[in-house]
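Omission of a single protein chain aside, the complex is shown with its protein chains in their original locations.
Labels A and B are assigned to the chains in the order they are written; within every chain, residues are numbered from 1.
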Amino acid sequence: MLPKLNPGVRLDELAQCIQGHVHGDGDVLLTGVASLEQAEAGDLVFVTDSSLSSLARQSHASAFIISQAVEDESRPQLITPNPLYAFALLTQRYFLPSIARHGIADTVVKGHDVRIGPDTSIGAFVTLGDRVQLGARVTLYPGVVIGHDVVIGDDSILYPNVIVLDGCQIGARVIVQCGSVIGSDGFGYVEHQGRHQKIPQLGSVVIEDDVELGANVTVDRATFGFTTIKRGTKVDNQVQIAHNVHIGEDCILVAQVGIAGSTTVGHHVLIGGQAGLTDHLTIGDQAKIAAGSGVSRSVKAGKAVGGSMAFDYTSWLKVQALIQRLPEMRKEIQELKAKLADREATQ
Amino acid sequence: MLPKLNPGVRLDELAQCIQGHVHGDGDVLLTGVASLEQAEAGDLVFVTDSSLSSLARQSHASAFIISQAVEDESRPQLITPNPLYAFALLTQRYFLPSIARHGIADTVVKGHDVRIGPDTSIGAFVTLGDRVQLGARVTLYPGVVIGHDVVIGDDSILYPNVIVLDGCQIGARVIVQCGSVIGSDGFGYVEHQGRHQKIPQLGSVVIEDDVELGANVTVDRATFGFTTIKRGTKVDNQVQIAHNVHIGEDCILVAQVGIAGSTTVGHHVLIGGQAGLTDHLTIGDQAKIAAGSGVSRSVKAGKAVGGSMAFDYTSWLKVQALIQRLPEMRKEIQELKAKLADREATQ
Partner (left out) sequence: MLPKLNPGVRLDELAQCIQGHVHGDGDVLLTGVASLEQAEAGDLVFVTDSSLSSLARQSHASAFIISQAVEDESRPQLITPNPLYAFALLTQRYFLPSIARHGIADTVVKGHDVRIGPDTSIGAFVTLGDRVQLGARVTLYPGVVIGHDVVIGDDSILYPNVIVLDGCQIGARVIVQCGSVIGSDGFGYVEHQGRHQKIPQLGSVVIEDDVELGANVTVDRATFGFTTIKRGTKVDNQVQIAHNVHIGEDCILVAQVGIAGSTTVGHHVLIGGQAGLTDHLTIGDQAKIAAGSGVSRSVKAGKAVGGSMAFDYTSWLKVQALIQRLPEMRKEIQELKAKLADREATQ
């Protein structure tokens, strides 16, 4: 799929880049990356085990990234403690084609006092509101809509049809996949005589550096102040983040998670797919929430929770196992009752 | 965040607008609204308790909206039974900048026989199909796509990239947040020799006055007739409403709810986040469905249900509590069995 490098890069250079070392011929020229199955001559592949599977041995790859040298393999090996990490870095740096910079398309509509950094790429039919500030090397794909007073940091990439509404702030190296919405109104109403009066949503959204949002994600603006997603957090497709939610650094939110208003999530929290968190909770640092959980109580730092009331993960696993035996348990209770009745009758 | 009013509005005038009364100096000029924490001199804030918390007392606000006068506070207070409601109304009327009306952008593409009311604002790259009718003061943000024969009532606001397909009708004062889709085909197929033949979806969608839809919501058109959302209902982000669903007045549907085909929901129904309703159900007026529920049976008017089979809410709470004790229950049963066996052996 990827175009091949020509003439390619020496394995020694790759090793230097990631501070690994080469076992075998460091002069081999690598022209691409691939999976074990699809590798061709010239390709670099990574191996997650410390041994070489038969799949790896049969691969046509020209070099391996691996955590320990395998002696009986004649092809060169790049030794590094975390081969997948090295692979990701090297692919990003050497093998991915850099994004073509076409400047600003003719069909871009701009408000007044817009500031655009150097080497940006702004696609067709993009709308930029008044006083928008784009950093250096920002990429906006076709159909992106940016509201007034939005700030976007250096090297950020917004894929087609992403929307960032008025006053929201996006850091550097942020990636937002297609169709995501940042800064829609929070869902706030006050009841009056049986009708719901909209509470104006006066705040905005801050997305810090190195965050990635998946496709069709929604992040609501705060009622007052900010909804925040801190540095390095990664959010999968179709996640919903309500107003005044705060998400700490380096979290992972898997697809279709929903987080209700004013809930605060610590750093390095892992939230499995389709989990739902109710409002005004505090999820401690490094907590883990199992996929599909319904969390309606705060979770302490470091705890792992799961299940529809999201209690302790270990108990939950036991309960999940036992739920399947409920019919059997019921039968046992009935047998016990019968036995007792029987003995009482015969005594 | 909001621009300040200049010179500001007198507290007496605000009180008159909401039929409240002023405790203290009614001549104070208010220039903005804020939260307690962020308030500056000139700001009006609301207090939900009838007492003033220390947070409120430390606030730099110039006036409070509160339900009962607090005597030992020297700053003026606007007394009204529902302070949040009053705050919402006053913010909307006095403090929110009115939407700038730029008329019709050069890049709008229109079909034939389009009728556009006065004081509308149509952003860049909007597409209007044939015979579209837009009421007065309608706002269409950039990238909105409107199909043929769509009618949109006065004062409605469609945020960027909202899509309303052929023949759908939108009432007055409707708000649709970014990326939502109204009138996509219902999910209907008939099996024939192991393949799924699409059933044409010939109906459309009616959204009544004062409805709000969140971001990335989907509302499918009916197979025949209409999918309807009645007056005043508020729908949060990423909700899915299938074909031929009917939703009554003044309901609240929290984020990521899914409602399957032909289900009818009464008025003033509350559906918690991520709840799912199967098809052809009837949910009675003022019913409440807990977040995360899976509802596969109809629910009577006024009932509160929850849980994965959505049974009675009170039973569900008990069950949820007991589920955590299943391992303990199992142990108890085994002890009982052992005791009985033991006694039988020794008798």
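We adopt the following convention: contacts are C-beta pairs under 8 Å (C-beta built on N, C-alpha and C of every residue); 3 or more make two chains touch, one makes a residue touch a chain.
Please read all numbers here as calculations on a predicted model, not as lab measurements.
Touching the chain that is not shown, out of A:L55, A:A136 or A:L326: A:L326 (per the contact rule at the top). Remark: the omitted chain is touched by one listed residue; of A:F64, A:Y141 or A:Y189 this is A:Y141.
Of the candidate positions A:N161, A:Q201 or A:S296, contact with the unshown chain belongs to A:N161. By the touch criterion stated above, the residues of chain B touching the omitted chain are 107, 109, 125, 127, 143, 145, 161, 163, 165, 167, 179, 181, 184-185, 187, 189-192, 194-200, 202-204, 216, 218, 220, 223-225, 238, 240, 242, 256, 258, 260, 274, 276, 278, 294, 296, 307-309, 311, 315, 318-319, 322-323, 325-326, 329, 332-333, 336, 339-340.
Annotation for chain A: contacts to the undisplayed chain at residues 1-2, 33-35, 37-38, 82, 84-85, 87-89, 91-92, 95-96, 105, 107, 123-125, 141-143, 159-161, 175, 177-179, 210, 212, 214-216, 232, 234, 236-238, 250, 252, 254-256, 268, 273-274, 291-292, 307-308, 320, 323-324, 326-327, 329-330, 333, 336-337, 340.
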